[in-house]
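One protein chain omitted, others in place.
Order of writing sets the labels: A and B. Residues in every chain begin at 1.
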Amino acid sequence: MADTPATNGVNFPLEIHDLTAGYHKKPVLWGIDLQVPKGKLVGIVGPNGAGKSTLIKAIMGLVPPSSGWVKIFGKPYNENRRRVGYVPQRESVDWDFPVTVMDVVMMGRYGHVGWFKRPNKADREIARDCLDKVKMLPFAKRQISNLSGGQQQRVFLARALAQESDIYFMDEPFAGVDAATETAIIALLHELREKGKTLLVVHHDLPTARNYFDQLLLLNMRVVAYGETEEVFTYDLLQKTYGGRLTILSEVADAVGQRAK
Amino acid sequence: MSEFIPAFEWQRVMVEPWAENLSTTFWIVLMGFLITAACGLIGNYLILRRMALVGDAISHSVLPGLAIAFLLSHSLNTLPMFIGALGAGILTTVLIELIHKKTRVKQDSAIGITFSTLFAIGVILISFGQTDAVHLDAECVLYGEIAFVPLDLVQTELGPGALSVVEKIPGLNSEIFLNGNRLTIAPPSVIRMAVVTGITLLLIVVFYKELLVTSFDSGLSSSLGINSTVVHYALMAMLSVIIVSAFEAVGAILVIAMLILPGATASLLAHRLPPMFGITVVHALLSAVGGIHLATWLNCSPAGAMVVAGSVLFGLAWVFSPSQGLLRRWLGRELDELNEEELDRLAKGV
Partner (left out) sequence: MWVVLALVPESAWSAKIGDVAEESSLGQQAFRFLSFRDPSVRYAVIGSVMLGISCGLLGCFIVVRKMALVGDTLSHAVLPGVALGFLCSGVSASGLFDWSFEVANITKNPALIFCGAVVAGVAGTFLVNTLKQTTKIKEDSALGLTLASFFAVGICLLTMIQGLETGNKSGIDKFMFGQAAAIGEDDIRLMLGVTLLIVAVVFLFYKELLVTSFDAGFARSIALPSQWIHHGLMLLVAFAVVIALQAVGVVLVSAMLITPAAAAYLLTDRMHRMLFLAVGFGVVSGVLGAFISFLKPNIPTGPCMVLGASAVFAVAFFGGPRHGVLTRWWRHVSRSKRVQRENTLKALFQVLERRDAQPEESVSLKELAERRRETLDDVSGQASALKQHGLVTLHEEGNKILFTPSGWQLACTIVRNHRLWELYLTNEANIAPDHVHDDAEQIEHVLGDDVVRELERMLDDTTRDPHGRAIPGFADIHKPFAPSAPGPSGYGRS
């Protein structure tokens, strides 16, 4: 990367320092510290309500942090948006929206197109390629409400590909997809990793998490553990992540939230 | 019943408006078309953003803005009216946010409280400030007086030279524009509305991408660096401007129909935004023309009739829509299933 200074490689694709963030002043994440090296496929696992989506939103500045900071390739997110691709949870958009599959993928190019301009032929080519990669090209002209859940997920993935980012955040890309699609998606993720992209993927299924990811981030309101999959995927740590919430942490978070009201 | 519903005489209803009162009819239809088109275009985005009822709220609450602007400036000039309406529109948006963010009152109640309060203030201001000079009267506030539009034509006298030139230009030499040696420019309200409609169209074309992304997926829009709050408020400001220019002609409540009906009709018939805009404009034209005939026939308010015509068009679309139509429902779904299968086969074949 041109703008990654060679100085002992300190510019991590993602660096989070002491991040506390939440909704309406009520903390959901506490003191998150994280440094993700380049070219890793990182799985984020944790129980429901652990704050996985919140972590991604906080990284993208959609949830304001109450302390700490986030850096993408050594710069604040706002200065490096272009290098970030985002696959939201599927339920977060209106699938009755009057756009075709191609239109959605084209949105991924908008960041490169800029104000007042229209996407040109090259953009369309890229969008087509990305659709092809997720095997959705035959559906290009379909309205998005006529897609199955797995197909919708692939469209989102194609859109993220079209963004041509260096680091990707994906919120549950495997939710509600069949085994074949899951394999296809994971193959795609591996391919991206080979190209040196960094990927953070929220995942719910523990058994497969072990095989899919290089590294795991165990999250439950705070980082329980982060490291290479073999090291982190232990009974103890998983027990700590899933077994029993830190009741005090959520109690106190509630107290803080109450106070803000 | 004949006293109440006059007989449908083809000559009187369909021909005379254009043959005898061409100038009046033309301006009314043009105004109706411009309003419905502008409202419909921006209404598409309101519908997509689930903000149809915010449009409802703003259309009511521009009233105090207008009333205050009038009481302060003692005139019905365009500029103070626009400023007043813009202020009221933004105030509405802010108040709704404030009430539902700061308390446990939900958004729907917040909308209801905000617009009814502002509207009530407006009505009371108007009934206090009632003088002969004011022509904002309380009824007009509700359904406007589009029939008054052509009463206020701007005309210039032409010298003989200019007259002979103008007479040669096809279109311009009709009775709409030419009356003796006087050339009609247009009623000022129509000019204003035309400008507003033009600007709306221009903005929608220029900011197509940004509007699309912020409406579809605010997460993506922020990752692309598009500030959705700015887009939201810009949309609201534009909406206020459109509503205030339409206010005099169609009033506070009918304008809601013009915001929603074209877009809703279009959403039944098309699956992409650009064709939806096309349908919106066609819908606007048809309902304006249909409305004027309906109004002539039944002898009722033209603005109301235009909305009724628009509703009928919506009803037709609802029945005949190829994808969501009632007709299709009734006939069964075989057609549909066949299509899906075919598409899937295609998909597998590739």
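Heads up, the rule we're going with is that contacts are C-beta pairs under 8 Å (C-beta built on N, C-alpha and C of every residue); 3 or more make two chains touch, one makes a residue touch a chain.
Treat the numbers as computed from the prediction; the structure is a model and nothing was measured.
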{"item": "Contacting the left-out chain in the complete assembly, out of B:S75, B:S116, B:S164 or B:N227", "value": "B:S116"}
{"item": "Absent chain, residues of chain A that touch it", "value": "18, 20, 27, 30-31, 33, 67, 96, 145, 221-225, 246, 248-249, 251-252, 255-256, 259, 261"}
{"item": "Those residues of chain B which, in the complete complex, touch the missing chain", "value": "1, 3-5, 47, 50-53, 55-56, 60, 99, 102-106, 108-109, 111-113, 116-117, 119-121, 123-124, 127-128, 130, 138-139, 142-143, 252-254, 256-261, 263-264, 267-268, 294-295, 298-301, 303-305, 307-308, 310-311, 314, 318, 321, 324, 326, 329"}
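Please note the rule applied: only the chains that are shown with their structure count from here on.
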{"item": "Whole-Å gap between the CA centroids of chain A and chain B", "value": "41"}
{"item": "Parts of chain A lying in touch with chain B, wherever the complex brings them together", "value": "57, 60-62, 78, 81-82, 84-86, 88, 92-94, 97-100, 103-104, 107-108, 110-111, 113, 115-116, 118, 137-139, 142-143, 146, 159, 163"}
{"item": "Touching residues on chain B, where the partner in the complex is chain A", "value": "48, 50, 206, 209-210, 212-213, 215-217, 219-220, 222-226, 267, 270-273, 276, 340, 343, 346-347, 350"}
